[in-house]
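The complex appears here minus one protein chain, its other protein chains still in place.
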């Protein structure tokens, strides 16, 4: 039973609230407000305009990290980080609009550059944030995921999904650098970050390699599936989407009209579902053709772009960002953006939190020329 | 082309990083760290332990708001808020573990108590955060969603989904109070909050009522669907899940064994999908039977509980919270919890961000008696 | 290795077949044809026009069974069939266009009228064909499915899905008659008919009643679901869709425009999926309003209609069929049809193999006024 019966409160109904905000009322209110924190209560009418804004109040800002500035620092880190620390030798991108503790390149997305020097290995671990790797430089370093090892090279897109055991090492004589992409800010916000070292579970630092090279490619990537096996999980079973395959598919479609906003753009898919390669992050490879200048649009969903080939520029939120191979830049949610190549074709790799927005009917897109619409 | 060729950097490969952290190295590092912010870069090895924790580092804490403390303040707000301001006359719950600007009761969930005095109305608006209402007190106040009006009474569960036009008013002579639940913290984090007043779009303050009373109940809620119509959107087409129906279903199943952790617990579903009533928030009605004391477990996903009937207590994170009708309490993600009725049956209404975690394979559950497991 | 190498057959390539069908060629062909059956081969060019027709060559014909003719014969069967035989005391509808061994009312659908006299019971059994019952007359006879018993009355729609144990009995003092609908012709064609008596598995003639009355209705039919339980199978968990609920929903929507071809038409759905109540058969309740005369259309999918209320007529394939309560009629696939009420409202129950066609993208619809289109 509710202890204060409506009857007792009936008198309250009559006044229907005050007519206007007099000085006296103001004072009473201040007293009232002062009292609320004691009860862990807040007055919505004071914050609603900030909470429910006509359009998203995006804190992330457009930004570009020049490879010519990033790479030397990553290499310098190679000189400063001990072998033991090397499994976390990453310089990550900090969006200038967000507080540093967010560890976010843009919105819900973490991005960083990892360096693996010859001979280095990382111990096997897993975590609930999902990770992707887009290889920038080097070859014959490996990633092992769930017992399968892949040798990576420039342009490969490698997935290390939610809670899969993974490690990596560099058996070549050259450094390997890649772009790391993770959904850490999202999973943190969802209070669901778990991390574990393989050694804590098994006593071994590194998981055994139990599958032959290219196993997932033979098993799941050729539009075939073994009937005697089921791939568990919402993520793609494909470990490594090879650059050569993806780049040539892109080239084969270059005569398509393509997207007015993105040119020829291919999403890496999970062949079990036709959906994104990871449930929280979709990834794309896109061709900005010679002399192509896309139309501007904006959409909810944040994107990290990495220049895989060529040079050009993007106009993001009214500001021009010139880019060249190796650069990384970000387009925050609901920011106008357009892309142009410069002096030839350009290829952009990107990853986005679009699947998260789509899962909840929160994707909204708008071309620049149109007026505001739902 | 990458401008710094690997060849030029070849020398870096040799050292493979330093062996140990000497004082000299420490100094060089400090210099290096001091330089990074200039480039919007961060060193992962300094923050990784904070970013990828063995278990979620939950900032939300368990908390209980006593109705005997909340209701008087809400009623007092009725005296302090002008008629014009009344459409936002809500006292919302602030989790003590979170910064106030989060406007969160727990995790990704907003909750508050709204008061509508006799004669008051709120103007029609819509927003991308989805909302639910669980009616605490009063009757014959209405909510109108997408042209359909429902008269609400105690115990009804009403949905106002993502971007549906809605408004409300109180045509009775008694105040109406309800529990508001929204996914505002999540949608804010996803940079996807949009808000619009109907008057801005149409020039009218209030949308017309275009459908008969109980239209959705007849149209979608009876395990029937009109073949000549399609319900768009991922949310349930049902506007009002009536207390009488839900409470009696609960009663009918009271002899089930039920869940060892939750007793008899029913989820409000979307009959188009069998899934949650809203894509971001699931809602439940649950019966803690007389003398029932559930086993403890924990899971990712945060929950707001509201006591719809009876009294009892929950032990959350090792602390006991006694509750009675009208109280609201929260169980953060990954917090051990168990429930017990006291002196008869108790009915708890709750809502959770579980569908968000499930969408991304981030749900994890653990009974207390078991050791840690995936 | 192929024993006849292409090289050896190279000479065949040259002629590229004869130019025209001479008398000599005809004779050679006849010899060739005479030889083929020996090898269980057929010549496609002789049968293709029959196999791939411009439009479906429907063998089922429109037909109507008058209740005034059917009921006396069913009741007479009550006098001729022994108690032991009573569990199969059904007169089934034979489509005049199909061979009797098809046991089909139309296309893939079986339909018949079952009579249960007071005191009779049928032994528990299950079969892979799914069954439905639409109650025509009587009350307080029961069907038990998977341990749950429901008391049926006029207008109820009851499902006994694929391989669920079921039985029935009549504890009232009046006969009960219902329309049985099954997918036997389809399941037979798929070589997947299984049948078993409960007694063969357990030694007991009748399954125990293990659930309370209306269990499924409380558990699954109120837009709620127990979280501690999962309904297995693609069929609806609802045992009995009650006439009163369905009829009143129909009435509530009578001011809808509805379907131009079907008036106000509701499909019985599976609340776990939003799809049909059974995976092979969808069922509908439809209101032909006073003076309503629907437009003609045709579609693939066959339908059995039963007049639940009122009178009227349908024009099917150009022929008028007058109907009144209790009559059953069929509309074959791809037959033009339209419905009209006569002297008041009429309510038609129907079931269809539409889900089968839809599962394979084989549904095609065409309004009469339009020219032929895909």
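A, B and C label the chains in the order they appear, each numbered from 1.
Here is the rule we go by: a contact is a pair of C-beta atoms (placed from the backbone, for glycine too) under 8 Å apart; a residue touches a chain by one contact, two chains touch by 3 or more.
As the structure is a computational prediction, the values presented were derived from the model and not from experiment.
Student: For the unseen chain, which displayed partners does it touch in the full complex?
Tutor: Checking the complete complex, the chain left out touches A, C.
Student: For the chain left off this view, which of C:196, C:214, C:256 or C:342 is in contact with it?
Tutor: From the options C:196, C:214, C:256 or C:342, the contact with the absent chain belongs to C:196.
Student: Which listed residue, A:79, A:139 or A:245, touches the chain dropped from view?
Tutor: The missing chain is touched by A:245.
Student: For chain C, enumerate the residues touching the unshown chain of the complex.
Tutor: So the residues of chain C touching the unseen chain are 1-4, 6, 9-10, 12-13, 15-21, 25, 28-29, 32, 35-37, 39-45, 47-48, 51-60, 63, 65, 67-73, 75-83, 85-86, 88-96, 100, 103, 107-108, 112, 117-120, 127-129, 136-138, 162-163, 173-175, 184, 186-196, 233-235, 279-280, 300, 302, 324-326, 332-334, 353, 356-357, 359-362, 364, 374.
Student: If you put the missing chain back, which residues of chain A would it touch?
Tutor: Listed in rising order, the touching residues are 212, 214-215, 218-219, 221-228, 236, 238, 241, 245-246, 248-249, 252-253, 255-259, 262, 264-269, 271-274, 284-285.
Throughout what follows, only the chains that are shown with their structure count from here on.
Student: Along the graph of touching chains, what's the shortest path length in steps from chain A to chain C?
Tutor: 2
Student: Note whether the interface between chain B and chain C is symmetric in residue numbering, meaning over half of all numbers used appear on both sides, and answer same or different.
Tutor: The interface is built from the same residue numbers on each side, given that over half of them are used by both copies.
Student: Roughly how many whole angstrom separate the Cα centroids of chain A and chain C?
Tutor: Each chain's C-alpha centroid was found; their separation is 50 Å.
Student: Between chain A and chain B, what is the gap in Å from one C-alpha centre to the other?
Tutor: Averaging C-alpha atoms per chain gives centres 24 Å apart.
Student: In whole angstrom, what separates the CA-based centres of chain B and chain C?
Tutor: 44
Student: Chain C: which residues touch two or more other chains?
Tutor: Nothing qualifies.
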